[in-house]
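In this view, the complex is presented without one of its protein chains, the others remaining in place.
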C-alpha cells in the first residue's frame, strides 16, 4: 500500500472519456440500493449528464434477507448525449450479496465490470441464493472484470470509531459502495454530502458515519489503484433550463395539483392503496396546504364513487389505482359517462392478468380503459410518455375532462411511476389556461343542454340557487335530462356521447413525427416505450435508414392527423408491452396492416430488440 | 242482434287466407297482456303456425295504473311459413287504455286493425296518457280500421252472475279481448280452456270467470258481425318434431342443467338479482332435485367468487347477471383466467351505459366480454341466436369451459331472455358427450402441466389424496404452477393463455352461410339479430339479389373458416345493436372494409331497415 | 328557522310544495314509500335550509327513485354505492346537507360495506333506509332482512340466509345517530326525520316500509293499529321503557337480557324498569334494545343513540387549515421547484 496523496493519485491514473455508462446497483432490500442509485443519479444530473433510471423493486412481499426474491436493484444510464432509456445491458454491476449476483449477472455486458462484496459470499448466503459452488472461485465469472472487495468489513473498519451500534454501522456499506463508484466515474461527492447533511442533520452520528463510509470508499478506490483507470462522462447537450429529478408518480401528483390550481378548484383524490399507484396517494396527502383532499376509501368502488360525488359538487374529481382496481371501478365509470361529469381515472398499469406481477410494468390496460364497461361507454384517454411527461399529461387530462364534461383516463405504468428522469421545471406561464365555468344563470337552464362546440353539458353544482336538478344512471332525455326510455332518444344519446369524446380532437395537438414525415418504417408507440423507441429510431436514422417514429399521448380520441401520418409509410410497427392492443385499434380504424411487436415480460423493451425488429422491415 | 248460432255465423262470414299476421296486445301492467299474448302464442303454435314473439315490459318501476310508463305490451307474429321475427309493424293493435294507444299507435301499419277498449277512454285516463283531446273522436285515428268496444263493461256484463268481487271480475277483460282475437283469427279455444283449468283449477270460480270472459269475447265477435271478415293463417312447414314454447331465460336455465347432467357434475349458480337476468336464478332455484345449488350472493362479486370456488371444488361453476354486474365481476374473471378454472359467465345484455335502459335489449357488451379486465385476459365467448338456441349454446359453453379449463362468456340479451319461440325439444342422444376427467393420478402431477392438444391444465379437485396444491392470481411458473416473477416465463404464460383460448377453434363448428357461398353482400350477425337478418336476407334472395348471411354463435375465438367466408363477398355488412363492436373486431383481424350498421334503441332491428341498408350495397 | 344549527339564506319560508318536482311519482299504488316521501317533504321546509343546499343521493331500488321527487339537488347513483358518492359530495362541500336514501338490498346486501364505512367515519350524512325486507325493484327476491324460511322468487323452498339486524350493524359501525320508525306512523316518522336532520354526524334511520306488491304485511303482526301498542315500544330519552295498551308493561334488565314485566305485578314498580339513554358513549344499551324482536319482545322505535363527535369532513377541513397555517398556502412555484434542482445553461 503506497502512501500517495489523493491529488497525486488522481493525476497518476488515466482518465478515459466515455460517452455513456449504464450501472446497476443490486443488493438485498435492506441494503439501501435505491438510495445509492438515487444519489448517483442526482449527482450525475447536477454535473450535467443526461440520465435515465430504472429502479427494480422486489415483488410484493419482503423476502428474508439474502434470498433471491429479496433482491432490489437500481439501474441508471448517464451520458454526455441525449438518452431516453436506462440502457439495455449494464456496463457495471455492483452486487452486494450472492442473491444480487445471481439475479443480475445475466444482464451484465460481456467483459463488464463486476464489483462484489465478498463478505457476503458465505455459505449461508450462497445457499439462500441457490449457489452450490461459490461463484467467486469457480470460474463462472471469468467473462467479466471482477473486483472482489470485502465491502462490509471495509465499512466497519472505516467506522470503528463510531459510537453507533454494529447493525447501524454495517448499514453504511451502501455509501461505501457509492464512494467506490464516485471515484470510478469521477463524480464529485458534494451533492451527496449535502444530501446526507439535510437528511440526517438531526442525527449527527448517523450523518457522520455515512459521510465517513462514502469518503472511505472513494479513497480506497483511489488509494488502492483498485481499478486500472477511471472514467469521465462529459456534460450532455441539454436544453438550458432549471431541472430536477422526478419520478412519474411524483410528477403525476404534482401535475394534478397544478391542474387544480390552474382550474381554481380544489383537488379531490379518492383512492385505495395498490402497487404501483400508492405513491400518488402518499404524495398528494402531503399537500393539504393546497386544499387537496385525499380520501383513502374502503375499496376502489368507494374511491371512485366519492371522486364522482366530489366532481358533482364542483371539485376536480380524481381517482387512482392500478389495473385490478380499474376493473372494480368499471361500473362507476359508466355512471360518470352517463352523468357527464368530469372525472380523471389514473391507472398505473402493472403486470397481469389478475394479481399478475404487481411490482412489474405493463401496458395492457388500454383496451380495458377503452371498453371495460357495460354498453357503449366512451371516455377520453391520455398516456404520458416519460416520468416527467406525467406532469404535462395530468394537466391535459384535467383540461379535457372539465372542458368536455367527461371522464378521462390517465394511463401511466409501473415503469413510469417508479422511474425517474431529469425534468425541466416548466414556467407557470407556459401552462394552459383552464377556465371552469360553473353554470349559475337560472334562465334557460337545463341539465343536459349542450355547448355547441364541445357538446359539454353545463356544470351546475349543488349550492347554486335555482339550478336544483337530478342526475343519475338511467338514460336521459336530450336537453331536459329527465329519465327517458324512448328508443330514438336513446340512440341519439348513445351517439351523442360518442361524438362528444370524438370532439376532444379539437383540443388535441397533432401527432408529431420524429424523423422524416415519410419513409419505409414508422414506429408508432404510446406510453412508457417512448425512450426505447426513440433511442432505437435515433440509432437507425444515424445509420441512414428511412425510419421514423411517432408517439401517441392521446389515445382516445386519436389526434386528427394520425391517418395522414400512417399512410406515408410502407410499414407501421407498433411495439407494445402487451399483445397488440393499440395495434388492433389502428388496424380496425385505418385498415392498414400494422405490425404488432409485443413483449410482455414485466419490463421495458431493450433498444436492441427494437432495432432488430425494425431491421426486418427495411 | 240476430240470433244466429255459432255454426251459422262461421259459415256465413268470409274467411280470408293470410300468410302471416302480427298482432300486438297492449294495456296497463295490471291488465294481463303478457298472459293474453302468451295464450295466443301457445294456441297458434299448437295449431301449427310458426311463431315469434316480443314481450315489452314497462321500465323498472311499477308506474301508476293508466300512466305511459305503466304500459305493457306483447307482440307476436304467426305465420304459415317460416318466420324469424315478431314482425316489424303490427297488423293489429289491441289497446286496453289510452296510454297503451299512445305508446303503440306509431308502430301500427297504415290501415291496420285497431281494437280499443272505450271504457277506459275517460278523462282521468286520457290525462294520464297526456291526451288533450279524446283520440277516439278527434279524427286522429282515421288512417286505421278502428273497432271501438266497451270491453270492460262487456266483460262485467258477461260475468254478472259471478260471485267474485268487482275488481276480480274486471280483471277478466284480457280474456274477453283474447276471445275477440281468437274469433278474428280463427283459433280454437281449447288450448286456453285447458290452460285455465290447469292454472286455476284450485279456484274454480276464477277459472269459470275467465272461461266465461273468453267465450263471451269470442261469441260477441261472432254474433255481432263486428269484423267484416275473419282470417285464417294456415299451418307452416315446420320441421317435424315435438315442440314447446320457451323463453330464452328458460332455455338458458334448462340448458345449463342439461350440461351439468351430461358432465355428471352438479351445477352451482352464483348470482345477484338483476333485470333481465333474474329469471334464470328463479328458474334454476326451482330445480334443486337436479342437485342444482343456487346461491343468491350479497353482490355480483361474491356471486362470481363463489362460482369460481365451486368450480375449484369440482362443480360446474356458473354465474349470471347483466352488463353492470359483469363490470363488477371483471376483477374476478381475471382470477379465473389466471387460475385456469372452468367458469361460465352469463350476461343477459341490456341497454346502457350505466343503469341505462334496464328493461330494454342491447348487444353492447361484446367488447366488455372481450377486454373488460386488467391486462391480457382472454376468455371464450359464445352467443345464442334465438331463445331456443340458448339451450344449445349453454351446453356448448360448458363443453368448451370444461374441456379447455377456461372461463367462457355466454352473451344473451333482454330480447332473447324474455322473448320466446317454439323450440324443438331435442332428443337427449343428440347432445354432445361431455367427459369430465378429474385428475386423480398422483404420479407426475403438476398443477400447470398441459394437455398437448387443448393446453388445458388438469382439474384436480380438493378431496383428491396426494394432489394437494395451491393456486392464485399471481403469475404462475409453467408446469409447476408456483408463484413466479421471471420475465420470460411471464411472456410465455401470457401467450399460452391466449393460445389456449384460440385452440377452442378445434372444437367449434365452421360458420355456415345462408344463401350462396359468395356474392355481392354478406350480412354477418351475432346474437339476437338472427331473426331479423335471416328474414331480411330471405326477402332479398327471393327478389333475386346476391345476398347471403352468416351468424356467429362463437365470438371468441371465431370459427376457423370465418376469414374464408368473408373474402368471398364484395361487401360485408354487420348489423348490431351497438355502435359496431363486432365490426371493429372483424376489421382489425381481417383488414376488410366491413360496414357497420348500428342501431341502439333498446329494441330489435326492423326487417325493413335491414333490407334498406342492404340495398345500398347492391 | 335555524333551530337545527343550519344557516338560512333569509329567504321566504319554503313550503312542502317547493320540495316537489314535476316528475310523476312512480311507485306502486299503496306502497309505503309514498308516506316516507310525504313526511320528508313536510319536514324539509321546517329545517330552514335553502333548497339549493340540500342534496339527495340514492343507490338503486324502488326506494332509490326518491331523489327524482325532491326538488333539491339529487343523484340517483348505482346499486349499493350511495354512501360513497355522498361522502364525496359532503367532503367537497361541507355546507351542503346531504341525505342518502337506500333500501335493505341497496344498503345491506351489495352496499353493506359502504354503509358501514360511511357510518364509522362519522361523515355528516343523513341516511334513511327503507326496509321492506324484500327486493322490490327486481320483483321479489329475498333481501338480507328477509326472515329465515320465507318463500319468494329466488327461494321457492324458503330462504336459508339468517337475516341481519340493521341496527346491530349500525352500532358495530359506531354510528353516532341510530333511529327507527315506520311508514304507517307519519307523525312519529316526521319526528324522527327531524331528529336525523338535526344530528351532526353520520345518522341512520331505519324505516319499516310495506311493499304491498311483493311482501305485503311483513310488519303488520306488530305494527297494525290494533296490536301496535302491545307489540311495540317507543323509546324516549331519560324515560323508563313502558308500553302496552294500559301502559303497564315494561322492560327490565336481567343481567344483560331484557325481560318483559308488568308494573304492579310481583312487586315490580316503574323504578325497576330500564331507563333509556341515547347519549351513552358506549352503545351497549342501544345495542341490546336494537336486538329486541317480535314476538319475544315489543319492537322498539325511536332514537336508540345520539352522540356527538367530530365529523370526518370537519377533521379533514381542520387538517387543511393546520397545513395552511404551518406551511403557508400552497405555492405552485415552490411545489414544482421543490427537491434537488440544477440549472443547465
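Letters are used for the chains, namely A, B and C, taken in the order the chains are written, and counting of residues starts over at 1 for each.
Quick note on the criterion: a residue touches a chain if its C-beta (ideal position, glycine included) is under 8 Å from a C-beta of that chain, and two chains touch if they have at least 3 such contacts.
Quick caveat, the model's predicted, so the values are computed rather than measured.
K.L.:
Could you tell me which displayed chains border the chain that was left out of the figure?
P.N.:
Even though it is not drawn, that chain still touches A, B, C.
K.L.:
Looking at B:233, B:307 or B:434, which makes contact with the chain not pictured?
P.N.:
B:307
K.L.:
Taking the entire complex into account, which one of B:64, B:234, B:266 or B:487 touches the absent chain?
P.N.:
Of all options in B:64, B:234, B:266 or B:487, contact with the hidden chain holds for B:266.
K.L.:
Out of B:288, B:435 or B:453, point to the residue that touches the absent chain in the complete complex.
P.N.:
Missing-chain contact among the listed residues: B:288.
K.L.:
Per the definition of touch given earlier, which of A:174, A:354 or A:482 contacts the omitted chain?
P.N.:
A:354
K.L.:
If I consider the whole complex, including the chain that's not displayed, which of C:168, C:221, C:246 or C:337 touches that chain?
P.N.:
Spelled out, the listed residue whose C-beta touches the missing chain is C:168.
K.L.:
Could you please point out the chain A residues that touch the chain left off the display?
P.N.:
Considering the whole complex, chain A reaches the absent chain at 60-65, 67, 69, 272-275, 278, 281-282, 285-286, 288, 294, 296, 298-300, 324, 354-355.
K.L.:
Considering the whole complex, not just the chains shown, which residues of chain C touch the missing one?
P.N.:
Output for chain C: 109-113, 116-117, 120-122, 144, 157-158, 160-165, 168-169, 171-174, 253, 255-257, 280, 282, 284-285, 287-288, 291, 309, 312, 315-316, 319, 322-323.
K.L.:
If the hidden chain were put back, which residues of chain B would touch it?
P.N.:
Considering the whole complex, chain B reaches the absent chain at 42, 45-46, 48, 191, 195, 238-246, 254, 257-258, 261, 266, 268, 270, 287-291, 293, 295, 297-299, 301-315, 317, 331-332, 335, 339, 391, 425-426, 428, 461-474, 482-483.
Simple rule for what comes next: only the chains that are shown with their structure count from here on.
K.L.:
Between chain B and chain C, what is the separation of their C-alpha centroids in Å?
P.N.:
Each chain reduced to its C-alpha mean, chain B and chain C end up 40 Å apart.
K.L.:
What whole-number Å value describes the gap between the mean CA coordinates of chain A and chain B?
P.N.:
47
K.L.:
Could you check chain B for residues that touch two or more other chains and list them?
P.N.:
69, 324, 354-355
K.L.:
Listing for chain C: what residues touch at least two other chains?
P.N.:
Residue numbers touching two or more other chains: 60, 76, 78.
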